[in-house]
Every structure is written in structure tokens, then in C-alpha cells.
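Only a part of the assembly is drawn; its chains keep their places, and the rest are absent.
Chains here go by letter, A and B, matching the order in which they are written, and residues are numbered from 1 within each.
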Amino acid sequence: MAETRFPPIHKTLAELTALVEGKLEGDADYVIESASGLSEAGPQDISFLGNPKYADAAAASGAGCLLLPPAAQNSPCRAKNKIYVEDPQYAFSQVLEIIESLLPKAAAAVSPKASIDPSARLAPGVSVGDFSVIERGASVGEGTTIAPQVFIGENARVGRDCRIYPQVVIREDCEVGDRAIIHSGAVIGSDGYGFSTDKKTGRQRKIPQLGNVVVQPDVEIGAGVTIDRATTGSTVIGAGTKIDNLVQLGHNVQVGRDCLIVSQVGISGSTTLGDRVILAGQAGLAGHIHVGEGAIVLAQSGVMSDVEKGQVLFGSPGRPRREAFRLMALYGRLPEFFEAIKELKAKALSSSGDHAKG
Amino acid sequence: MAETRFPPIHKTLAELTALVEGKLEGDADYVIESASGLSEAGPQDISFLGNPKYADAAAASGAGCLLLPPAAQNSPCRAKNKIYVEDPQYAFSQVLEIIESLLPKAAAAVSPKASIDPSARLAPGVSVGDFSVIERGASVGEGTTIAPQVFIGENARVGRDCRIYPQVVIREDCEVGDRAIIHSGAVIGSDGYGFSTDKKTGRQRKIPQLGNVVVQPDVEIGAGVTIDRATTGSTVIGAGTKIDNLVQLGHNVQVGRDCLIVSQVGISGSTTLGDRVILAGQAGLAGHIHVGEGAIVLAQSGVMSDVEKGQVLFGSPGRPRREAFRLMALYGRLPEFFEAIKELKAKALSSSGDHAKG
């Protein structure tokens, strides 16, 4: 671990094996104190092999114990202690949860340096940091932590057990569900980008944006994410959805449940996503389209029209993955291709010459 | 409408028809209280059909009245009251303006919790929110609202009737014109990205960025937008231009009047845009180029060289739209294409075989 504030966990391999429901090969009484990546791990650390790409690093790791997939059972390995589990990354994550839980938690407290409107309702166990602002009629649910320098606008509602990091903006009337995590620099409820163009003058006239944003429970929103409020009604982020940094969601977008929206994705206004959709990094979606349940849009792809349930798209414009990959491969063969045409033309010429002569 | 704070508008259809200069079909005395999207609208709401894609939703809408284009005059429709107008979206926007105007406005006030340098000049009717900072020699024009947690640097000048949302940064010496709207997380006047590389060591040496940013009147700047100050002189955003969220404008960029710059666009240093240019989402422009008046760059396109007035570009690298779409279509036919070449080669072979035999 980097020089952080986490105390040692003092867990035997017997305990950890039980925790992750794995199969131990090694010394059940061996004591683990922390968790670490394969290359940095020392004898007191547990580490894991989550990606076959790192098999060599796992073999060479100085970790006190390795979490390995069953398939690695016969691979040579420097580590003497191994726990075999179906999903080593998840098992590692279970150990990280123990480490995290040992960090002393600050008692809930509302800073006297925050500015909280007397009409705002803070449930018991709420923390509010220095220089945060909570405006008229806003409410914050039990156990939620509002870090310093956060803005919560008029009539906004934040649920229970949320963690709102420093310098988040939640604009007026927006709703954030229970257990949400919102990272620094995120802006929830900025005005949608709506203008009507005066045909005579070419000037843009602002369309008022009077709706809000509804973030359902168990959502995580990354740093610097911007989510625009609806023109009327709500921009909705479905329960359990996880949004990476610097993502842009336009007004009236509807995101389903348990979606993964990776960094720098942009979704234009009024587009809707089914449940469990995955949008990889830097993908862009046009407005007013629907992406069906479980569909996957690969990195940097551009989507201009509806996507069927379960489809996997790639490219700009996005096409079904198999087709996109085939086209990409053929694209790489264009030179060979041009060569062939040149030859065929030459032959055709000489052949018609032959004919002429024939 | 979502659960927001807007009071009912109590307008008869006669009044609304007059407002939008439309043609009413239905009950002139019917009273509308609010506005809503097609699917959420109830009998007290007015809604609109702005995109033919939603014709079915319009037909099924439970709205008390629909704003429809003349072309929809004979389509069957559940709503009994209809107002026909050339631009239903604009008409809807006019109703939204009424709703917005009914929201009680807070009286202008300068928070005692803001930190305002004694040399800063605040005109009458300026509001400044909690924990905002206005530094030495800065000025703010009449009727402008500075939300909480805003930073306005030394010698910066903000015009009249602007709305600066929470957590905006306007750095020293920058100028923001009248009626500007700047959304949360926007940064105006960060240093340009300028370095000279030491050829011997490969190290980068910072080039001081001593210019500023000038935002002309009637500009809207989205959440999380970054606009770098010029090396010398000014980065300029032309009057009436509207910038969506998470856009990046490099140092010494010059944007014309009434441009639309959609989300996640990036413009490299010293590039200039004519008036009424439209850059769609995620487009990227190289540095030191010019995009002519009225040109349009479609989504995710990359522009590496000058663009003529009125041109429409698509693709990375961007090509004129018609060409780009033709190439895209041909690209999709590459498999058929390869097949043809294979056949032609086979034929050529057999044909030369024929010849040999012949």
C-alpha cells in the first residue's frame, strides 16, 4: 500500500480463506496485514491475479499470499501461500473492504462554518463540511456526509447514507437517492443546452430549463461529471448505475438501472438507455435515440440511431461488433486491394489487346 | 413537470394562442396550468411536437393542449385542444418563459459570508452568495447574480444582468460581457497550454500566459467548460455564442458571434471561428486553422485544416458531408467489394488459363 492511513488487519489465511470462500494452499496460520498490487506486494500483503496478462507478475510476486483463479493451480509461483477462488478480483475487493472498515470514522458533525438555511432539513447523523452551502427547503437524509465546499440548492433532496465529496454542485430541485456517491467537481442539474434559433437574425434564444435531475439509489457519479436538468420533467439516472469521470449527460436523458458509463462518454438530450447498458470510454450518443437493455457500445464509438437489446457496437458510426471488426480488417488490407485492381486492370487491358490481336 | 417550485400559470387557450401567434382548434376558455413533455403531460398541461419522431407520442398524449406544426393538422390525436404554429418548440419555450417568470425572485443581496476586496466595485442590484471571493480591482455590473462559492480574480470585469452559478472560476484580468450565463464548474482564464521543449534535455519549459479571456455579451457557457487565457492578447468568445458542457477552448482561440459549440468539443490554440459556426458533440479542431462563417462540423469529427464558409464536415479527418457519407457507405460495402475482386482474379486466372489452353 502507498503511505496511507490504513491500520494493519491482522488476519490469518484461515480467516481470509473463509471470508472469500476459497481453497487454501499453504499455511493457515500465516498472518496478513495489508493488500497490494502484484509487483509492490511484500510478505505481509495479500495480492491477486485478476487478468491473465499479469500471470508473469503473479509468478514473480513477493506477496505473502496470492488470490488465484482455479486455472492457475499448476502454474509455478514464488508465493508459498495461495487461495484459489472463482473471482480473485472480487475476493481481493472483500479484503479491501476489511481494510477500509478499520479506518476510524470521524463522528458526524455539522460545521459551524457551513451556511445552512434554517428551513433546510438535516436528518440525524448528517455531516456537513466547512463552507458548504445548503439552501432553502433542501433536505439531507440520515447518515449522509456532505464534504466541505459543496453546494446544495433550493429544494434539492439528498437521500440517506450518501457521500458527497468536496466541490460538488447539486442544483435546485434535484434529487439524489440513498447511498449515492458523488465525486468532486460533479455538477448535477445545470441547465440543458436548449436554444431556438431566430431564423431572421441567426441569434439563439434560450429555452428555459425548468425540470430537474433524479439520481436513483446506489448510483456513483465520477469527478467532473455534468448532468443537465430536464427542460420539463426529469433527467433520470437509474438505480445502481455507475458513471465514470468527465461524462456528459444532456437534458431529459433517461439512464436505466445498473448501467456502466465510462469516462468522457457524452449522451445527447432525450436519449434513453435500458438496464445494464455499458458505454465504454469516449463513446458518443446522438439525441432522441434508444439503447436497448444490455447493449454495449465500445470505446470512441458514435451511435446515431437506436441500438437493439444486447447488441455490441463499435466504430464511428457504430456498427455491430463483428461487422465493424471485419470492416476494420478489410480497411487495413486496402493497399493489397488497390494493388489487385491495378493488376486486374492491366490484365484486362492486355487481355483485350490479346483479343484485339486474336 | 417534476416536483419543482413553479406556481400554476392559469392561462386560457385564447391567451396562449395569442402569445404564440398560433391557430387554435378547440376550447378557447380551457385553462392551462403548466407545461410538460408529451408522455408526462396531463389535462392541465400544454405540450408540443417538436420532432416528427415523436408523432406517436403526440397522438397518445394526455396533454390538455398540444402545440403542433401545421403539417400535423389532419393526424388523429387524443388531445381535444391544439394550437398550430410554425415552430412548436419555440412556442413551447414561450410558455416556459411565463412559468419561469412566475417564480418569486430573491431580493438582491451581498452575503456577509462572501469575501469581497474593498477595492472591488459592485454595481447596484448585485447579489453575491456565501463563500464567493471577489478580488482586488474586480467589478460586477448592475443586476448580476454571483452564486455562492464563485471566484472572481483580480481586475476581472463581469457585466450587467449576468448569472454566474456556484463554483465558477473567473481568473484575473478576464472580462465577461452583459447577460452572460456561466454554469457551475466552468473555468474562465486558466493558463494556456504553452511550453517550449529544451532540445538537449527533453524537458518542457512553461511559456508565461499573460493574456486574458474576453467573453462578449449574451454568451452562455456550460458546466465544466474550460477556456484558457491567451499567451498575449485575448481568447475571445463572440457575442451570442452558446457553449455546452465540458468544452475545451485553447489559448488565443477566437470564436465568432452566435456560434453553437456542443458538449465535449475541443478547439486547439489560435484557431478562429467565423459567425454562426456549429460544432457538434465531441468534435475536435486542430490549432491555427480557420472555420468559415456558418460552417458545420458534425459529431466526433476531426478538423485539421481550414474550413470554407458554409461547409458541412464529417469524419475524422473531416471531409465535406456528402463525400464523407458516400465514403462511409462504400466502407460498409468493403466485404462485397473484396468478394468481387476475388472473383475477378479467379476469372482472370481461368481466362488466362483459357488463353493458354486456347
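Just so it is clear, a residue touches a chain if its C-beta (ideal position, glycine included) is under 8 Å from a C-beta of that chain, and two chains touch if they have at least 3 such contacts.
If you're wondering where the values come from, they're calculated on a predicted model, not measured in any experiment.
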item: Given 2 visible subunits, total identical subunits the whole complex contains; value: 3
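Operating definition for what follows: only the chains that are shown with their structure count from here on.
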item: Length of the line joining the C-alpha centres of chain A and chain B, rounded to whole Å; value: 25
item: Residues on chain A engaged by chain B in the complex (per definition of touch); value: 115, 131, 133, 137, 149, 151, 153-155, 167, 169, 171-173, 185, 187, 190-191, 193-196, 202-208, 210-212, 214, 224, 226, 228, 230-234, 246, 248, 250, 252, 264, 266, 268, 282, 284, 286, 288, 300, 302, 304, 316-317, 319, 326-327, 330-331, 333, 337, 340-341, 344, 347-348, 351, 354
item: Residues of chain B touching chain A in the complex; value: 1-6, 35-37, 40, 51, 53, 87, 89-90, 92-93, 96-97, 99-100, 111, 113, 129-131, 147-149, 165-167, 181, 183-185, 218, 220, 222-224, 240, 242, 244-246, 258, 260, 262-264, 275-276, 281-282, 299-300, 316, 328, 331-332, 334-335, 337-338, 341, 344-345, 348, 351-352, 355
